[in-house]
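Shown here: the complex without one of its protein chains, the others still in place.
Presenting chain A:
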């Protein structure tokens, strides 16, 4: 079903910038900063997505675990698959050759169905793999959200199931679901893990970072360092 959904049919796969409604142009400022970072940096790992990615950089775990891997963080709070697609098509993949791209987006796609969201994520993965043919990808599953069981948990789980089935067919893409530990036996999510039942606390980020870090190390070790043009 997903393979047949073309870009024209899937609104979640339509690239779109965020329109500045509030009046301080913050989204475009962040995008422009990322484009500039592409010109200045040579990351081995690129993280891209929404606030789940962005907030990670504000916690100690980023400095301890991901900075040492020469990682860049192109997360923007509130972003949907459409916004990430637009950013990657408009400069955020220029001039860099990260060996692994980590993608985490989809929980903010409120206007779209699970099928559409999965399609949007696949579209991003296809774009990245076509622009960076030597790179691998890690796609993180959408986390459960809300204090108690609710329709968004079901939707996010449905997205994850679709991704689990279709991502591997695209190439060197690994799907990981780090949401397993957050829902307790009574169906509740603790504010100790998600301080607003959506965003992760420092300790929750530590928990998921262990799995992510291990996988990143594996992927980075599997790939020979790309030799720069011989300058002999």
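Simple rule for what comes next: contacts are C-beta pairs under 8 Å (C-beta built on N, C-alpha and C of every residue); 3 or more make two chains touch, one makes a residue touch a chain; residues count from 1.
Please note the rule applied: contacts and distances are computed from a predicted model.
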Omitted chain, identified by the protein name its UniProt record gives, among "50S ribosomal protein L14, chloroplastic", "Platelet-activating factor acetylhydrolase IB subunit alpha1", "VANG1 protein" or "Fructose-bisphosphate aldolase": "Platelet-activating factor acetylhydrolase IB subunit alpha1"
Sole residue of A:30, A:116, A:160 or A:209 that reaches the chain not shown, by the stated touch rule: A:30
Missing-chain contacts mapped onto chain A: 21-26, 29-30, 33, 54, 57-59, 76-77, 110, 145-148, 150-153, 191, 195-198, 201-202
